[in-house]
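Rather than the whole complex, this shows some of its chains in their spots.
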């Protein structure tokens, strides 16, 4: 059975699984059983970076929701002020073993495969900056709402670190903003302030910060008004080609990541970037 | 020889086929031989639904025009007030035999293959609402002009009925509005009022109702100012991949339709929808 793909729901008629809020170290999940909507809050300060721990917990939590028939939609948002997610945790990519790089990269793939192929309606409520892998999480959702402040920016800025976004980041990005904007943005490693991101279609809607959760709930209700089955099949039809491409090249993609990230030049540039981040504090 | 594709024109030098208006039960065709432009008016009240009869007559009429060298372009419009076409006739999909479903679906495919691959310039003059299959007809044309009234809406709203738009509806839609808008619209089964449809690129131009035919004729004249041969080859180059995909999977697509539509859950939801429509009257 494939590691990703459409979760089989519990057949109707079984009693509802007992499901209240559950929390672990990195994410906080609340499920409103009356609406069928879960909210998954990222709470890994200071910047919600996507560490191996974070990704593991994220995937376990998402799988729980996916298998819970009381849950039909999930809103991703941040419990950390000013940041949605800073993207992949650079410490996982610096000075580690090839085995570690492989494990980490597989977890990144797994996160994307699960979100992009989720049977649930997925809404990103982007309440802070969202570079690189953080942007990928948002791009993988069905709908993106962002706080309107130009202080918050979003984009796939890997190129600025001397890193190349993998092909499935690119495919996901092209599906959202089209080829021209994706090509330019990826080459420049562009981070767009929320208003510009909205103009490019990178986010679907802007709202004042205090209206974000309310708006996310309203959008979710609109999506959940549709029958699940037709919506899920439609989503799968739209995303299948891009999902299949990673599934077909998953091990190769891991090997590519390992050999790229193991290069001394890349390691050096990541170390310099981390130094710079430390000084910023 | 393929059932679709570039019709062979009569060689020049043969006398013009006698061609005036011809009409049957479902469509009315008028050909202006001086301009080479035909107008095909849908006249199947109350809502121009695409029944098997309608589709059959539509295809025969289109083939006649395609093979008539005096005809270089066709304008599709409605003779029924307020509706362009309501899309596939649900009665054809409800409580019928598998053989009937197969025949019906083949006719739907045939209509799309003929319009999407037509050698003629095709202009949709959308003078009323145009959901689902009605929208597909418009999407398959070279150019879409719609009456500007927000009372008229257009879109592929299949998901609202619990039905999944087939992949070639989706491919045609993506070619017009891009992946992001298509993905969201198909999942939500969105019907867009004309002004919104125009903003999304779903229709190319809006006009007041009284200017529609005049505008369609002007657009047609602009397209016919180009040499036919280069224009036809260009159109074929742009649309070939998507056309080939259905041709390659045509029987499979019919089987998929039969097994989907035969499900009791789908039959039930269609019956409920028909009840609702009856009550609306």
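Per-chain residue numbering starts at 1, and chain names A and B are given in the order in which the chains are listed.
What we mean here is this: a residue touches a chain if its C-beta (ideal position, glycine included) is under 8 Å from a C-beta of that chain, and two chains touch if they have at least 3 such contacts.
All values reported here derive from a predicted model rather than from experimental measurement.
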Query raised in the report: Since all chains share one sequence and 2 are shown, how many copies form the whole assembly?
Result: 3
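One rule holds for everything that comes next: only the chains that are shown with their structure count from here on.
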Requested in this report: With chain centres taken as the means of their Cα atoms, state the distance from subunit A to subunit B in Å.
Outcome: 38
Report task. State the interface residues of subunit B toward subunit A in the complex, per the touch definition above. Result -> 158-165, 167, 170, 178-180, 182-184, 186-189, 265, 269
Query raised in the report: Which residues of subunit A touch subunit B in their complex?
Result: 142-143, 174-178, 201, 204, 222-223, 226-227, 229-231, 233-235, 237-239
